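Only one protein chain is missing; all other protein chains are in place.
Residue numbering begins at 1 within each chain, and the chains themselves are lettered A and B in the order written.
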Amino acid sequence: MSDAIRFTLNGEETLYNGNPADRLLDVLRETYKLTGVKCGCKEGECGACSVLMDGELINSCMVALGRCEGSNIVTIEGFSKTEHFQVIDKAYAAVSAVQCGYCIPGMVLATEALLVKTPHPTEEEIRTGLSGNLCRCTGYNAIVKAVQIAAKEGDGLW
Amino acid sequence: MGQISGSVVKRDHSTKFSGAAIYVGDYMESDILTGKILHSQKAHAKLIEVKVPELPAGYYYVDRRDVPGDNNVNIVKDDMPVFARETVEYIGEAIGMVCGPDESMVEHILSAIEVVYEDLPVVTDVLKSDTAFFDYTITKGDIDKAFKEADKVYEEVFETGFQDQTYLETQGMMAEPQAEGRVFLHGSLQCPYYVLNAVTRALGLPREKVHIAQDATGGGFGGKEDYPSILGCQVGVAAVATGHKVRCIFGRREDLEFTPKKHPSHNTYKVAVKDGRVTAMDVDVIFNGGAYTTLSAVVLQRGIICANGVYDVPNLHIRGRAIKTNTVPSGAYRGFGGPQTFVSVEMVMDHIARDLGIRPLEFKLKHLVKKGDSTSTSGKYHFDVPIVEMVEELDRICDYRKKREMYAKPQTGRYRRGIGLSMCFHGAGFTGSGERDFIKAVVRLKKSADGMVTILISNTDMGQGLRTIMPKIVAKELDLPLTQIIYEYPDTDFVPDSGPTVASRSTMVVGELLCQAAKRLRAEWQDGEEQMIEEHYKHPEFLIPFSLDDFKGDAYPTYSWLVNVIELEIDTYTGRPQVLGAYGCFDVGTPIDYNIVVGQMEGGFLQSIGYASMEYMTADKTGRIRNNSFSDYIIPTAMDVPNLKVILHTVEYPEGPYGAKGAGELPAVGAPGAYMEAVEQALESVDLHHIPFTAEDVLKSLEEAEKK
Partner (left out) sequence: MVNGYMPLSLKEALELRAAHELVPYGGGTDLMIEGEKDVCYLFVNKIAEMKKIVDDGQYLRIGASCTFTEVLDSPLVPQLMKEAVSRIAAPAIRNAGTMAGNIGNGSAKADSVLIEYVAGAKLRLVSVRGERVVPIEAFYKGRKELDLAKDELIVEILLPRTGLENYFYQKVGARNALAISRLSFAGVLHLEDGVIRDIAVAFGAVANTVLRFRDIEHMLIGKTIAEAKKERAAFIAAYDAAINPTRGRVSAEYRKAVCLNLLRAFLDDKGI
C-alpha cells in the first residue's frame, strides 16, 4: 500500500496524503472545496453531510479518510451531473420542497440512495429512507411528495 | 385563490438544490482566520483572571479590552456585553475569542486558557429571582367585581419549557476589514440593519464605515434575529483587532447550549365563571428571560396580549414579567411569546369546560371573539374571525367531533387514544406602533435602462420564500416575467432599511410597499431610462392608537388564525405517544404562493408539535443545559408525524398585498393546546399542566391516577 489514500471522488481518481484519521466531511469541504457537503452536527445525527460511498448513503462526518481507501465517493457536486439528479431536481422544484436549503444536498443523496434500492417506495419506505436527514423547515411533507414524484417521473431510471 | 397564489419554482431552488448556494461557512479563501469563543464555564462568577498561554505567531486572543466602541450589544436595552465585563452571568457567555489560521490550533489554545473565577450565587429558578427585567400590566373591565360575583373560581399554574430553534445551519458570522477603514460583515442572519446598528456601536464607527450582507441562511425561526448582532460584534472586534478576516461558526453543541431560545414560562391563571361563562381572568405570566434582556421585552408584550386566547373575556388583569436568571438569554422563537400563553389558556379553558360538564369545543366557541369585539388591550378585531368555519372545515377532514366522542368512552388495554383541538391567532406584524415609530420601512425599486427591475429591501430569505414572494408581487404589478425581477441577498450598502425579517411582517408590510412601488413604477415607466422608486411605510388609518404605557389600543392591525387538531395514541406501558394525525387549518390571508405558504404551515406545525411533545430541554441547578446535542435535544424526523395535513382558509386583509397577512409564525403557535387536550383525553380526562409532556410524564400521570 502506498502512503496516500486512493479513492474515486466524483468520478476522478484521487490521492489524499493527509492523516487517515481525518474526517471525510472536513476533507471534502476544505481540501476539495466541495462545499455542497454541509456540516450540521458532526455527530452523525442530522444527515446534512450525507454523501454516497460505493452507492450507499453515509454521513461523511462519521468516516475517517482511511476508510475511503479504494472506495467511490459521490457528493452533490458529482451527482448533479447525472440524469437521476435532473429527475429529482424537477420533482423537488415542483412542490417547492426546498426552504432554507441546508439539509438539501444530503436529502437529495438520501433520495437517490432510496430510489436505487427501492425504485417504487411506499410513503413509509420514503419516510424511513429519509429518517436520518433532519429538516427543520418543511415538516417533511413536501420532501416526501417530491420523492413520490421523482419515483413516478423517473420510472425505469432506477 | 387568485392568480398570484399559483406556485412557481422558487427563485433560489436551483442554487440550493445543486449545493452551489454560498452559506457563510462556504467561503474558502485561505486568509480567513477561524474564531472560537472562550465561553464561561460558570453561570455566575466574578472574572478574576484569564490566563492566556503564549500564542504562536499568527494567533490572537481578543476580549473586552479590544472593543474599540461601546462594549454593549445594541438589541433593545443594550445590556449584553460584546465580551464579558467583570462578571459572567451565564454558562456560555463570551469571555473572549481566539483567532488563527488553523482551527485545531485555535481549539488547542482555547483549551489551554485558564480562567480564574470567583463564584457568585447562581439563580436558575424564576420564582427565586429578585430581578424582573420587565413588568407589564394589562387591565380591562372590573376584575374585582367579576371575581366577587363569580359562581366559581379556578386557579391553575401552567409551565412551558425551552424550545430551541434548531435551524440546520448553526450560527455563523464573518467580518472582513476593507480599504479606508471600512468593515464588512456577512453571515447567517435575519436582520442586516440590526447587525449594522450593533456593530457600528461596538466598533465605534460611523454608519458609512460598516456594511452588512446576508449569506444564504440555513433557517432562522427567530434564532437569527438577535444572535447575529452579538456574534457580529464579536467577529467585528476580532477583525479590527487582528486586521484579518475572522469567521466564527458555532458547533452544534455550542449552538444548542449557548444561543437564545424560547422563553420558559410559568403562568398562573385565575378564572372567574358565572352562569357557565368565563367573566374574568387574572393572569400572572412569568417568562424566564435568562441573563440579559435581549428581546425579552417584546416577546413578553406579545405573550401577555395573547393571554386570554381567542376568547372574549370582559374583565382582565394580566401581569407579565420577564425575570432574570443565570441561564442563557431567552430570545425570539417563531411565535414570539404567543405559544406559551396560548397553550396555557387553551388548557385552562379545557379544564373548566370539563369541570362544568360541557364539551371543550362548545365551551370555547361560546367565548370566541368576533368581528367588532374588543381585544385584550381594548383594541378591536376589525375583520372577520373565521374560526367557526375553520373548525367545520377541519372536522370534515378529520372527524374531530366523532372521534372525540369515541375516545371519551372508557379505554382499557395497552394503547389509548385521544384527540384535541386548539384555536389561536397570531397578531400580524410588530406589536403596537413599532412599525410607525421605530422601523419606518423604506423600499426601493430600481429599474435599469434595459428594463430589469431590482428589488432593494433589507428583508431576508432564510428559507421561508421571500426571494420568490417579493419578485412575484413586483412582476405581477409590472406585468413582467419573473425573470426580469432581481432580488439579491441584501447588503446594507445597497438596500434601504425596510425593517427586520421578523414578526410575520415581511409579506404583509414590505410586500405591500413593494406592491405600491411597483404600481408607481408602472405608471411612471419610461423605456430605456434608469428609474428609482421609493416608498415609505404608512400606518393604517383605521387603527386605534396603541400605547405601551397602559397597553391600550390596537396591538395589531389584523390577525392570522388557526385551528389545530391532534389525534394520538399513548402506549401506557412505555408512556410513548404516537401522533396518529395532525390536522391544521390556517388563515394567513391570500397566499402569495400556495406551495410556499403550505410549506410554512407544515414546517411550523411540526415544530409546534415538537414543542409539546419531544423537545425537552432544561437547565440544571448550576445553570447548565445538558440537552446540547442532537441525541439529547430531540426534534422530529420524517418518521414521527407521518400524517400531517394542512388546509388553508382565506380571509383577505385589505391593507396587505392581494389580501395577504402575517404567515410565518402562526403555524408555530397552536399545536400544544390540541396536543395536550388529546393526551388528557387518552389519560382519561386528567388535568395536566406542563409542556413538553414526555413519555416519562405519561407514566407518572398514570401512576398518580392509579394511586387515586
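The working rule: a contact is a pair of C-beta atoms (placed from the backbone, for glycine too) under 8 Å apart; a residue touches a chain by one contact, two chains touch by 3 or more.
The model shown is predicted, which means the values in this text are computed figures rather than measured ones.
Student: Considering the complete complex, which visible chains touch the unshown chain?
Tutor: Contacts of the unshown chain, counting the full complex: A, B.
Student: Which residue among A:Leu9, A:Val27, A:Val95 or A:Ala110 touches the omitted chain?
Tutor: Spelled out, the listed residue whose C-beta touches the missing chain is A:Ala110.
Student: If you put the missing chain back, which residues of chain A would it touch?
Tutor: That gives, for chain A, the contact residues 1, 3-5, 19-23, 42-45, 47, 50, 53, 56-59, 61-64, 66-67, 69-70, 110, 113-114, 128-129, 131-134.
Student: Since one chain isn't shown, list which residues of chain B touch it in the complete complex.
Tutor: 104, 414, 572-576, 578, 614, 630-632, 634, 636-640, 695-696, 699, 703
Operating definition for what follows: only the chains that are shown with their structure count from here on.
Student: Contact residues on chain A for chain B in the complex?
Tutor: For chain A paired with chain B, touching residues are 29-30, 33-43, 45-46, 48, 75-77, 80, 89, 92-105, 108, 123-124, 126-128, 130-144.
Student: Chain A touches which residues of chain B in the complex?
Tutor: Listed in rising order, the residues are 7, 9-10, 12-23, 25-26, 28, 165-170, 216-219, 221, 251-252, 462-465, 593, 595-596, 598-599, 602-607, 629-631, 635, 637-639, 641-642, 644, 646.
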